[in-house]
Each structure stands twice: as structure tokens, then as C-alpha cells.
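As you look at this complex, bear in mind that one protein chain is not there, while each of the others sits in place.
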Amino acid sequence: MIQEQAKILSNQKIADQVYKMEIETTLSSQSAPGQFVEIQVPGYYLRRPISICEIQEGILTIIYKVLGDGTKVMSKMKAGETIDLFGPCGTGFPIENRDTVLLAGGGVGVPPLYECAKQYRNKNTNVQVVLGFNSKKDVFYVDEFEQLGCSVYVSTMDGSYGVKGTIMDALKEHAIEPNFVLACGPLPMLKAIDACAKEGYVSLEARMACGIGACMGCVVELVEGGMARVCKDGPVFLVGKVKL
Amino acid sequence: MIQEQAKILSNQKIADQVYKMEIETTLSSQSAPGQFVEIQVPGYYLRRPISICEIQEGILTIIYKVLGDGTKVMSKMKAGETIDLFGPCGTGFPIENRDTVLLAGGGVGVPPLYECAKQYRNKNTNVQVVLGFNSKKDVFYVDEFEQLGCSVYVSTMDGSYGVKGTIMDALKEHAIEPNFVLACGPLPMLKAIDACAKEGYVSLEARMACGIGACMGCVVELVEGGMARVCKDGPVFLVGKVKL
Amino acid sequence: MDLHVELPGLSLKNPIIPASGCFGFGKEYAALYDLSLLGGIAIKSATPQYRAGNPTPRIAETPSGMLNAIGLQNKGVDSIIENELPFLANYDTEIIANVAGACEEDYVEVIQKLNDQPVIKAYELNISCPNVKHGGIGLGTDPVLAAHVTKLCKEAATKPVYVKLSPNVTNIVEIAKAVEEAGADGLVLINTLLGMRIDLKTGKPLLTNKTGGLSGPAIKPVAIRMVYQVAQAVNIPIIGVGGITCAEDVLEFLNAGASAVEVGAQNFVDPYVCKTIIEELPSVLERYGYRSLQEAVGRSFKDE
Partner (left out) sequence: MDLHVELPGLSLKNPIIPASGCFGFGKEYAALYDLSLLGGIAIKSATPQYRAGNPTPRIAETPSGMLNAIGLQNKGVDSIIENELPFLANYDTEIIANVAGACEEDYVEVIQKLNDQPVIKAYELNISCPNVKHGGIGLGTDPVLAAHVTKLCKEAATKPVYVKLSPNVTNIVEIAKAVEEAGADGLVLINTLLGMRIDLKTGKPLLTNKTGGLSGPAIKPVAIRMVYQVAQAVNIPIIGVGGITCAEDVLEFLNAGASAVEVGAQNFVDPYVCKTIIEELPSVLERYGYRSLQEAVGRSFKDE
């Protein structure tokens, strides 16, 4: 893990309230899909956890939604400015030997799946991607996943893009079997995936303080009993492992 | 008084730890010499009081020394960025009908005297200026005063520029009579001026909260008894008026 | 949305009141906006006689806040009646007289003098002053003393009496209940936390008074907690104070159980803050789904 004043290469809006930021940083050499970075936003006390969306040589890409004060400040940062990063944090999605993998992402749960898709496609794995959003204006990264050679299915709650409904509706509509799934998104979606997936991993969110496993702020209960830290033992957990 | 997100036109170092900032602001139309602005520095709670150094159409110039955290942040601001100003605050130096006026400035007490010099020179008043600094590296604005047609005398504590010693030493050395004096600078200097000047005004500093006369944070005792607010009744007071 | 709030003695057109000591007697802010926009004004503490206050420096900055050690500088109640109240009478806003003193008799004396001033609509007892007769214990940190001064003031007052509590106590609920039982018409929560800063250059306290009162956003979580605890324990209205900077903060205090709020130090940072909050409060309430201000009050502990 590294703390670094990294250089912002770009910071653009890609959907309603959603921004993509490219950052020049040495953290990239240590990063794995599903890990996150902790971002210090000037004027706010705690760091903000944001998933790594893409890992390139010397560059990390993140995608974030403006939800509160900190992300609002982030959205105003400009290329050329520096941003204080710490990471990479947590245990990400393992890249296994599989014929087919289903990536299920909801809203700002989509970004960490992109690097997964890239790495699985590099292994010539067959990658199905199902993305859920609220409305057409919220949709992002469909083209990007397609360009990797994934089959992409989209659902929106209001039906303004793709299948109307949730990701589960899209799976049903397209008769996709959730055999081996990597999922990231809102809790109801993760619960649904956790219940139906044969195998796979879910990535969780939690309010964090330290982000490295020291404070016990971000815990989840394990099905087998005891607690796990989302920031260190997760954010990615085996399907069926945690009480959602 | 106006609160405004004003545009920084320039922000340059002009002496050791001393910066000059030009700001495009509508406050300029209301400003008088010796008044100050209250600057909101991002990340810090209270506004910083900084004297107005020069008033031009639509432009205010300030000169500030990096003394603590807030002024350090200010020194890093760039042309084109905005700065949150409130003002103009306080009661400045009156511009009277005089043959000769002596301006006495110490360190960052020098800036407010510049607009005084300008306005007195516009009235063709004979303006003598005596400036005190610690060392040569701290000296600024000698040329600027000279270009207005003032007679400028400088003292430095270490003698590296002008007369060695305080402003009082410079006055003695050049046999200047403190008849009608406008002074701004450190307390010991103000005390000396207050004691020897026949007539004139001194400008004070105080730790401020509101800057507009409401909180009673910045008071000084009056010689006649009672209290005055530096931010509202001052910062400029008649010589002999306040207990220094 | 209607922002009207009815409290004992106070018919507030909105719940926004500049806090005592942070707005003087209104004159300076009247140059910036129309004071009649305000729900009310809590004027600077009045004592029976002129008080010079503490020596300067009286102000220090802290992370997200400030310390003050003004020391109740004021010209005394007679001068306030003569020089300040006539100006305030020009405005259509509810004036709350903040009353302070070095002993119980001081409070009673100030109240007796203000009773026949029609511009004053209610009293707010500042019982957080640490310099009192009773063996150095602040009136505001002992339930028995706090109740006693409240009782005396209630007997003397012809207008409702609010008691402004000190947060520097082990058990704020105990004091709030004692004061309610003694007849208080309402509570104001909170005054400043006792804090200190040291000037590293001298190694000595930065404030000449050594300690000072901490205010600003830094103390908001403590204020919210105390309003929340007290609101569930008493049956008199609470005016919330502490670290308010925006309409969202006001909503947080309403949810915690306050019926109205006072805005203190933020007036120094943003001199238009009260006006801005009044303008923005309706849309903030609507954004969070409220049909009335009243719906928001105490929501944090009410079943839905």
C-alpha cells in the first residue's frame, strides 16, 4: 500500500452525476481488480473509498457518483491537479480459470467489474455482463464492456434503456444462468445474487474509517459466525459467506 | 459591504514570505484607504483580515505575509481562481487637507499606506514615507512609493538596507518631524509614533471574529475610558485615542 | 412552505434566530439585510452594570470552529434599554433578551428592568457563566443551582423564560429536567464547550483568559446529541444551537427535537447566513419530503 499525491489526468462526466477520473499513480503496479483506493478530499476528514475501475501501466481509472459533499468536491477537480490517494486497499476479485463468468453490476457497483472483464477477456474467458441502472440517463460503460468482447445486457428500473426492472429481470429475460457470478451493487441486488448464484463473489460497501482493517468500523457478520472487515477481508466475499 | 466570490488577477511574491494579490472585485467601488477585507481561506474557519493596499477601478490590491496556515494557503492561490471576500470593513484613514503628511509603516503595516500616499499625492500633498523592515530581504514597495513622488526613507533592524534600526532611528537620522503622521505596523512602533506624533492616526491589529462590530472580539481600551472595536470603530484611530 | 413556529411568548415567522453574542444588537447586520426577515434575535447578554469583559486576545481559531472569551462585555441593562432597544423596535422580529450575571440577584435585576420593555418578548438565561458566588461552581452545571435561579427568574419575569444550558456537564438531561420543574418555559441548547489553545510561540494559552468557549461546526455533534437526549425527557420546547451553517443543519436540529434554532459563529464566517438559511429552508424541507416544518421536529426519536 502506498500513500501518494497523484496527478489527475482527466475528470469527466460520463452519466448523470457520474464521473470518470484517470489518475497517474504508482499504486497501479500493486492493484488488482475489486480493490479500492482511499481518497482524501480537501475540507473533509475521512477518506472516501472508491473502487478501482481499470488498471493500466502507471494509471488507475475510477468512476464515482456524486452522492454527498466529498464526491461533489471531487467532481470539480481538474486535470493537472493532484489528488491524495492511499491504497490499493482490500481483497479484490480473484481471476480464476473459468469457461464463462457472469458480471453483475448495479449503478456505481459497475466500475470494479470493468477490470475483472478485462482480465477475464485476456484469459479468453467468455464474459457475460449484466448492468442495472435507474434510468437511461444513468447508464454508462455499455460500449466499453462490448469493446472488450463481452455480451452486455442492461436493465433500467423505468425501462428507458434495456429490460425494464432489475438485473434479475434482465437475467430472466435473456435466460442467463447465474453459475459463476461476480457482483457489485446495491444491497438488494447483492442479496438476490447471493441467493441464486451457484458460485461467485459479491463486493460490499460499508462506512469506513481506517480502510486497512484496524478500526473495526466496517464489519459484516459472517454466516459461520464472527465478524469480517469489509475493508481488509473484503470488500469481495465468497457468495454465501456473509450475512447480507 | 459586499460578500463576493472575486477573481484573482495575480498573486506574486514581492519579498521574503510577502505576496501581492490583485483581485477583480466590485468591493473596490466602496473602498477607502485603511479599510480592510475579510478573506475566507478554504479549510479554515474564521476569515482573515487583510488591509487594502491599492484601490483601482474594479480592482483591489492586497499585500500579505505568510505567517500561519491561512496565509500559506493564500500564497498558493493562482490567477484565475476565485477568492471569497467580505468588505470593505472598518473605518480607514481620512484624507485631509494638509501640506505635508508623514506615512510610517512597519513590515506588513506598509500596504494600507500605499493607497493613502496615492490619494494624498493626488491632492498634491507633500508625502514623506518611512518604512521599517527587519532585513533587506523583507523590503518591498520602495519604488512604488517613489514613483508616486513621495520621499522614501527606509530602516532595517540589521542595517542591510537604509538606516540601521527602527523607523524612529530613520526619522532621527533624516531629521524628519512627526507632525502629522499616518502609521501602521507592529505595536512597539505604534507606541513610539503615538508618543511623539503631534497629530495623526494609527492603524491597529487585533484577532477578529466577525469583522463588522458585532462580537466584541477585537476591542481596545480607550484612553477616555470604555472600549472601541478595532474592526468597526477602527482599525484607524486618532493618535492618543487608544491605550496601546 | 409555512415556516411559522409558535413558542411561549415568541411568534416566529421562521425558526431562525441569530444567537446571543454573535449578532450584537443587530445594528451591524441591519446594514447587510432586513432584520425583519429573521424569526427572532437573541441579543447580547445583558448584566446589571457595565462590564468591560476580558482582556484581549479574546478570539482564537480552531479546527472547524473558534474559541471566544469575550467575558460578557456589555454596557449594562440600562444603557441597552436606552441605546439598543429603540433601534430593534423598528423591526418586525421577536427579540429575546439574553440575561447574565455574577449571582442570582443579577439575573432578577436585569429581568425586572426589562419587564416593561415591550420589544422584549422572552428571556433567555445564560447560566453558563463560570464566575458565580456559589463556591466557583457554575450555576449551569448544578441542577439545584440551575433550578433555583430559574425559579427566581420566573417569579420576577412577566414574560416567558428560556434557560440556556451549558454543555460542560456530565448529565444534561438531569439539569434540563430540574430547570423544567422549576418553571422554565423553554430550553436553549447548547452554549459553548470549554476549550483552550496554546500559542506555540510563547508556550502559553493564546487567550488572555486562558480558556474560552468553543463554538462552530466542531461542536454540532455534541449539540445534536444533547438536543436529542433532552427532547425525549422534557415537555417544553427546545431551541437548538451549535455549529449551524446551512439549512440542512437546521433540519438536523429539528429532527433531533428542536422547535427552532439559533445561529452563532457562522454569522462571522458568512454574514448573510441567516438570510440564506431562511431562503433555502423551504426547499430543503421539501427535498426531504416534509409537508410542514412541524413534521420534522423530533423525527429522530418518533415512531413512524
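In this document, chain identifiers A, B and C correspond to the written order of the chains, with residue numbering beginning at 1 in each.
In the analysis below, contacts are C-beta pairs under 8 Å (C-beta built on N, C-alpha and C of every residue); 3 or more make two chains touch, one makes a residue touch a chain.
Values in this document were obtained by computation on a predicted structure and should not be read as measured data.
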Among the chains included here, which ones are touched by the excluded chain in the whole complex? A, C
Where the complex has a chain not shown, which of A:F36, A:F86 or A:Y153 is the residue touching it? A:F86
Out of A:L9, A:L46 or A:L148, only one touches the absent chain, namely A:L46
Residue among C:A256, C:I278 or C:L293 that touches the chain left out of view: C:A256
Take the complete complex as the reference. Which residues in subunit C touch the chain that isn't displayed? 62-65, 67, 141-142, 168-171, 193-198, 200-201, 203-205, 210-211, 214, 216-222, 224-225, 228, 243, 248, 251-252, 255-256, 288, 296, 299-300
Residue-wise, where is subunit A in contact with the chain that is not depicted? 1, 3, 40, 44-47, 86, 206-221, 227, 232
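In this text, only the chains that are shown with their structure count from here on.
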Which integer distance in Å separates the CA centroid of subunit B from that of subunit C? 36
For subunit A and subunit B, what's the span in angstrom between their mean Cα positions? 55
